[in-house]
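Pasting a structure here, questions to come.
Just one protein chain is left out here, and the rest sit where they should.
Our next item is chain A:
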Amino acid sequence: MSEQNDSNDGNGRNDQPGNRLRRELPAEVPAPAPEAGQPAAGEPQQRLTGRQRLVKGLWPPRFTRAQLIVAVLLFGLGFGLAVQVASNSDTDSALRGARQEDLVRILDELDSRTQRLQDEKQGLEKQRQELQSSSDQAAEARRQTAEKERQLGILAGTVAAQGPGITMTIEDTKGTVQADMLLDAIQELRAAGAEAIQVNGVRVVTGTYFTDAGKSVSVDGNKINAPYRFKVIGKPQDLEPALNIPGGVVQTLEKEQATVTVERSDKIVVDALRQAKRPDYARSSSQ
């Protein structure tokens, strides 16, 4: 629109600017304006260009009534402008100027967003709980496994053990004690509930064997000499009578002129160890 005016005004401007413009702007420039409008700008001379009038109005400053009134109005405008800009650029009160329906819409969006986030949070918390309980279960399983490993280690001879038990010492000055007698003793002890046994520093396990080696005996290939010292962990009240029953181990050995002493003790330490051997063929069938 302004571009059209631009081209149209090219010739009409110098002839009758007032008339043309008045026609375009009826509200701003009513009819009496030309007569009454002179005191502000057009007083000194009749024919001034717009630029000259602008300069004249700006400098020197004059305290006319018109200037003051316009100044007051412009003060109001500037004030309102600044206030509006300031309140609009406040980030925290960006919603201040918003309309009711916009606010309602924003509120709805926030509500649904909150709902979504709540759902997400609940899901995540549930997941976390599951993970936590499963990790608790895993830790419990690990603990039980370790416990079992220790127990089995005692049986397999891979870990040292201590506890109440007895010490049996067989003095064999004449060299009459045979391997089968020692084996009998071991079996008697096992039958009486012995849990860990070592003979002269050799741990006795399930696969232990005794062989005669001249005047002495070898256990699992390790030659041991008299006196044979058995360290046995188990219930002493069971172990000692088992050895001493009539016709039992002690009597049999004493018949061979060996001396047998059995001592109960509250703390027997079985610290001879075995290497854990991995079986060549057998594999665990439990998952």
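Everything that follows uses one rule, which is that a contact is a pair of C-beta atoms (placed from the backbone, for glycine too) under 8 Å apart; a residue touches a chain by one contact, two chains touch by 3 or more; residues count from 1.
The rule we apply is simple: contacts and distances are computed from a predicted model.
Candidate names were "ABC-2 type transport system ATP-binding protein", "Small basic protein", "Ring-1,2-phenylacetyl-CoA epoxidase subunit PaaB" or "4Fe-4S dicluster domain-containing protein", and the UniProt protein name of the unshown chain is "Small basic protein".
In the complete complex, the hidden chain is touched by one of A:81, A:124 or A:141, namely A:81. Although one chain is not displayed, chain A still touches it through residues 1-2, 5-6, 9, 13, 17-18, 21-22, 24-25, 27-30, 32-34, 36-38, 40-42, 48-51, 53-54, 57-63, 65-84, 86-88, 96-97, 99, 101-102.
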